[in-house]
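Quick one: structure below, then a few questions.
Note that one protein chain of the assembly has been removed; the remaining protein chains are unaltered in position.
For chain A:
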């Protein structure tokens, strides 16, 4: 009986100590990390979640490429411990810092991978970054005590404006102690965009159709979101601005009926831009549009179509194509 008692006690002690080891391993930080206190606690609401920061985050995980780029522009390169995706071409001046950031997964990292990296802030650029079905909802992160930030392009149902971009960058700047860099970034984007829209202001806006993808039904850009903002500033009218989603399905009949004079092709994925243009040129309904008749296509990489400073690049490209006589 003593032997049985001893066995029970020993196994209890072993299991308790093993469990303690396991939990403490997860709890201890990978590196000590220098705590950077903010002047005063920062509180704001981002996409419906209230966030409070007492100290600036030191271990940031970025879920999308354009988010990574924005944070690099804010000078947070040494504080990003991991990124999702990571296959985009960064701007040349950011390439070196980009190469140093480990890519956690081909697409989004799993919740386990994120927890393993022990972040104190996770920033997402699209709603799918915080997919509930895959266990990465913002509530799930909150339960683990990790604040999350979502770019408002994907959480608002109102028209996207530069104010929303300004709010996002300013809030990020406040939370990370980089207000100056954030203000500078917002100022740069705003003034660059104003310069382009001023240059095309005199000419009539060109009716434009944006083609993302789709054979039987085309996927186009709606009136909400960055895409619409880009087209408006470039001196065009998005023919599907009446749809209240960033991306929306429509029919070829509708596109042909609305007779676009220019077509913007979003370049990404398996099908190259040339293949998309050829498909549109051969489509019996699209053949009747002025855009296809005159061969007026503009190709823009999808990477330049998000809530990041790159949207200026795509605006400039489109403006130059729609208004070749304007000085941009």
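We take it that a residue touches a chain if its C-beta (ideal position, glycine included) is under 8 Å from a C-beta of that chain, and two chains touch if they have at least 3 such contacts; residues count from 1.
Going forward, contacts and distances are computed from a predicted model.
Not shown: a single chain whose UniProt protein name, out of "Sulfite reductase (NADPH)", "R-phenyllactate dehydratase activator", "Iron complex transport system permease protein" or "Quinol:cytochrome C oxidoreductase", is "Iron complex transport system permease protein".
Remark: the omitted chain is touched by one listed residue; of A:7, A:161 or A:278 this is A:278.
Interface note for the absent chain: among A:56, A:83, A:164 or A:256, the touching residue is A:256. Take chain A: the residues that touch the chain left off the picture are 107, 128, 213-217, 219, 243, 248-254, 256-257, 259, 268-271, 275, 278-279, 282, 284-285, 287-289.
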